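Okay, handing you the structure first.
A protein chain is absent from this complex, but the other protein chains hold their places.
What follows is chain A.
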Amino acid sequence: MLQSRFKMPSHDELVKRMDAIPDHVLRECPICHYKFLSMRAGRNNTCPKCGYGFRMLAKRRVKTTFDKFTELDRDLTVPDRYTDEKYRAKIAKAKKVTGINESVLTGTALLDKHAVAVGVMDPFWIMGSLGSATGEKITRLFELATRKQLPVIMFTASGGARMQEGLNSLMQMAKVSSAVAAHSKAGLLYIVVLCDPTTGGVTASFAMDGDITLAEPHALIGFAGRRVIEQTIMQRPPKDFQSAETVMKHGFIDQIVNRADMKETLAKLLLLHTRENGNG
């Protein structure tokens, strides 16, 4: 009998080998904790096991979802009146990481031949927080869509109002809502896609104002944060209490859509809202 030349490595040796694998090669899903080779996340950047959509740069989202994207208000950014050094450092870092000047990327684009107005919030831009320029960009997007009779598709991802800008950021909730209302009154379609995470002031305004509300699998969607609930009223929320699946169960989402099917689903919705004369 041939002697096996393979010798089982010791436990310590295995641990050493695991440690030698560079971090970016392996990835762990924050939802189901499945560990997999990063490349398996694929073009859509999703967990191969549970379908969770990893947080995505706005630029990349636009690239993978739309055609012929024309950016609007590219230069709109945080007003100079906010001079706090720490805040300025955060802004500089956010711009560098995301390649955009505010926490939302807006523009017009084509999706399966339908002209649409598009807003994509960037979770890597100070947590997609709603600053005054963010609100201004989204407001202008809705105003343009109303003028040009375009549907709006909004991907939300935000920690809520941006506290560094004080009450002005809270006022953005009202400002954007008024533009959403005018768009709606003109009989135009507004589709929201709730992405991970959508919380606070964004949930309490334009994220919940859509005609059609979609969400990505396992996205965190809520108003009050887990820690706020724990610290304010000493209640221990269950693990999934703000997952897209739970929120859908309670009646606030039309459908949860896998990232791979998102484009097709949006195209279908645009088709379903085409007017009889053929204009979208």
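A few comments on the model shown:
Here is the rule we go by: contacts are C-beta pairs under 8 Å (C-beta built on N, C-alpha and C of every residue); 3 or more make two chains touch, one makes a residue touch a chain; residues count from 1.
Rule of thumb we're sticking to: contacts and distances are computed from a predicted model.
Missing chain, UniProt protein name, picked from "Spore coat protein JB", "Multisubunit sodium/proton antiporter MrpB subunit", "acetyl-CoA carboxytransferase" or "Branched-chain amino acid ABC transporter permease": "acetyl-CoA carboxytransferase". Here the missing chain is touched by one residue of A:Val25, A:Ile233 or A:Leu272, and it is A:Ile233. The chain not shown here is touched by just one of A:Thr65, A:Thr106, A:Thr146 or A:Ser205, and that residue is A:Ser205.
Along chain A, the points of touch with the absent chain fall at residues 84, 86, 132, 135, 139, 161, 163, 165-175, 177-178, 180-182, 200-201, 203-209, 222-224, 228-229, 232-233, 235, 237-238, 241-242, 246, 250-252.
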